[in-house]
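One protein chain omitted, others in place.
Labels for the chains are A and B, by order of writing; each one numbers its residues from 1.
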Amino acid sequence: MDPSRKFDRVADVAIDDGRIVEIAPRIAQKGRREVDARGLAVLPGFIDMHVHLREPGREDAETIETGTAAAARGGFTAVACMPNTQPVNDSEAVTTYILKRAREVSKIAVYPIGAITRGSRGETLAEIGEMVRAGIVAISDDGHPVSDGQVMRRALEYSRLFNLPVIDHCEDEALAAGGVVHEGYWSTKLGLRGISPAAEEVQVARDAILARQTGARIHIAHLSTRKSLETVTRARREGGVNLTCEVTPHHLLLTDERVAAYDTHAKMNPPLRGRDDVDALVEGIASGAVDVIATDHAPHTLGDKMLEFDRAPFGVVGLETAVSLVCDRFVRPGVIGLGRLAELFSLNPARILNLERGTLTPGAWADITVLDLGRQTEVRAATFASRGRNTPFEGWSLCGGPAMTVVRGKVVWSA
Amino acid sequence: MASLSQKDLLSIEQLSVDDIGLVLDTAEALREVSARAVKKVPALRGKTVINLFFEPSTRTRSSFELAEKRLSADILNFSASSSSVTKGETLLDTARNLEAMAPDIIVIRHASAGAPHLLGTECRSSVVNAGDGMHEHPTQALLDALTVRSMKGRLEGLKLAIIGDISHSRVARSDTLLFHKMGAEVWVCGPPTLIPADFHLLGARVTGFMEEAIEGADVVMMLRLQNERQNEAFIPSTREYFNLYGLSRERMRGARKNAIVMHPGPMNRGVEIESEVADADYSVILDQVANGVATRMAVLYLLSGNSGLKPGRESR
Partner (left out) sequence: MRKIKGKSLMTAAEIDLVLTRMAAEIVEKLGPEEAFAVIGIRRRGVPLARRLCRRIEAAVKRPVPLGILDITLYRDDLTAIGNRPMLRETLIDFDIDNRSLVLVDDVLYTGRTIRSALDGLVDLGRPRRVQLAVLVDRGHRELPIQADYVGKTVQTEEDETVEVRLEEEDGEERVVLLGKTQPAAGTRKARGAKSPGRGGGA
C-alpha cells in the first residue's frame, strides 16, 4: 500500500542496498533474505513528527537510544524530536550533538527540530540558519507558545528563506491562566484550574492570519478542539495558506473525564477535552481535515509524575501505543482505511518536514512499517522500551498494530 | 452496625445519602460529650492520628485536634513550616515516612486538589480530607448540614443560597454536593467571573443576582472573599463587591422568616457580610464552630475501624 502513488494491492517488494528496487505482483528472483508478509499490510515507514527524547539534559527520563528503540517497537522508522531539551536545541551545537548521538545509538532516523526563539523564551530569534545547516527539519518552541505576535511574524518571515515549517504550540498563556485540565465540568468538580479551549483557539486563529500574511508554512502541533480544527479548515478552504495540523492519539481517544481520579498520567497540555472536541478530531482524521497523527511522546520519570496533580509535569508517552491504538479504534472499525492511515503516519509528515520518505517507490529508501491487523496486545508500561512509563492507556487490550519496522532495508524490530 | 464503607473520607461525592445521615446522627450523639464536665471518651484510645497541614489553618486544625483529644486519640501534628516539604521532599515521601509510624488516621489539608486522594491510594491509614485546594472540604459541609438540621429539623426541601467566590471555594463545592444530595434546593450566587464552568451540573441553580438567590431562602451561606481577587481582575473593588454581593440586614428581608445565616469563616466584616448581620440572632456562625468538633469526632469514630481497607476510588 502506497498512497503517494495510489498503490494498493498484494505484491512482493525487493530491496537492495537499503533502497526499494522493485515492487511487483511476483518477483521471481531469490533474495538473500526473505520476509513472509502474507496477510500483513506493508506501508511506507511511519514518521512520528512530534516526540521528546529528553537528551541532552534529562537522560533519566529518556535518551535518544531508549526513545528511538521505543519508536522502532511502535512501528516508526523516523522521529522528529522537539528542541525543549536542556540545553534547548537553539543552536548548531545542540543539533549536531543530537545527530551525532542518533548515528551512534539509533536504529531509526532522527530529525531534530530547532527552537524558534533563543531558549524558547519567545523573545529573540534563535540561529535558525545555522541549525538548518546542521540538519534541523523544522522549528518550534513546543512546550511554550510564541506569545508575542511580532516575534511570531518575524520567525515566519525568516523561515521562508529555508522553506522551513514552523510548528506552533498554540496557547494563549493569559487565557490558559495556569490551568492544568480542560475547563468544564471536570475542572469544576475536581477543583482544578481549567484551561479554556479559547486559549488554544485564539492562537490558532492568529496563526492562520499570520500564515496568510507571511506566506510561511505553519503546522499546528497537538490540535485539540473542534473550533481550532474549524479555523484551520476554513483558512485552507479560503486558499492561499500553507497551514497543516496534527492531533495526538490521546486527544482522539480520551475525554477529560479520564482525570476524575486525579491520575497524573492523564495530565497533558493541551489537556484532554470534552466529547464534542474528541468527535471533531475523529471526524478530522477521517475527512482529511487533520493531516498528521503525532504522539507528543513526553516521557517523565515516575517520581516527577507521582506528585500532586497541579504540580506534576504535563505529558504522556505515546510511541509504543500510538499505532496499535489507531489500528484498534479507527482502522478495524472502518473509521479510516489503511491508505488514510499511511497518509496520517507517513506521507503527510514526510511532506510537511520535506523528507524524502513516505513512499514505496522504487529508488526510495526502504523504510517500511508492516502492520498486523489481527495482532492482540495489551498495553503494559512495565514492558516499554521507553524510560517513560506515563501512559494513560495502561491495561488496554488492543487488536492490530505494528508487526515489523524496516529502516533502510534492515529489520530494526519485529514482533 | 454502622460504618462508612470506604477507608477514607475524601469528598462528599463519595458519600451516599445514608452515609451522610449516619455521620450526622453520630455527630448528634457525640455533641453530648462536649457538654460534660469531663469532655473525654475513650473511643479512640490507642489510636494514632496525624494532622498533616500543608496550609495554614487555625480553625479546622483546632477543631480536628479537639475532636481527636475528646476521643482520646494520640495526636501527632505536622505542619508545612516544620516539615521537610520545604527541603524538597515530595508528598508521597512525606506520607510514606509518616506511614512508617503506623498511624490509624491521617488528616490532611493541602493547597493542591486531589492531594488527599494521592495519599489515600498510597497509604493504609484512613485519610480524612480537611480541605484540598479548590476541590472539597467534606467535614465543613457535614458540620454545615448538622447545623442546618439542628435548626430546621430537616434538610430536604430547604432553599440554601451560597453567595460569594464560588470558583475558589471548596466549601461551595462540598456544600452544593451535600445539600443537593439531601434534597435541598441549592442556589449559588456571585459575580460571573467567580462562578466556575458548568457549576450547575453539580446540582445548583446559578445566578448573578443576590436578590434572586436570597428570595425565600431558609439558609444564607456567605463565603469569604480573598482580597487578592481584586488584583486578579475578578472584581473591580471590594466596595463594589459589597454593594452587589454583601449581606446586609436589608437584603436578609428577602429571605424566609426564620432564615439563618452561615459563614465557614474567617469572616471579612464589611466585605461580604455586614457586622450587624454576623452578630444577629439568626446568625448561627458560632453553632457551626461547635458542631464542627462533634462532626469531626463522628467522622474519626466512624473511620477508626477502617484503616487497612482497600484504598477506595471515588465513585463518579
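By definition in this document, contacts are C-beta pairs under 8 Å (C-beta built on N, C-alpha and C of every residue); 3 or more make two chains touch, one makes a residue touch a chain.
Just so you know, these numbers come straight off a predicted model, no measurement behind them.
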Practice problem: Could you run through the displayed chains and say which ones the absent chain touches? | Solution: B
Quiz item: Considering the whole complex, which of B:Ala43, B:Leu76 or B:Met151 touches the chain not shown?
Solution: B:Ala43
Self-check item: Residues belonging to subunit B that touch the chain removed from view
Solution: 1-3, 25-26, 28-33, 36-38, 40-43, 46-47, 71, 298, 301-302, 304-306, 309
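FYI, only the chains that are shown with their structure count from here on.
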Practice problem: Give, as an integer number of Å, the spacing between the C-alpha centres of subunit B and subunit A. | Solution: 44
Practice problem: Give every residue of subunit B touching subunit A within the complex, in rising order. | Solution: 13, 90-92, 110, 112-115, 117-118, 132-136, 170, 173, 196-199, 201-202, 313-314, 316
Self-check item: Complex contacts: residues of subunit A adjacent to subunit B
Solution: 183-185, 187-194, 257, 260-262, 303, 306-311
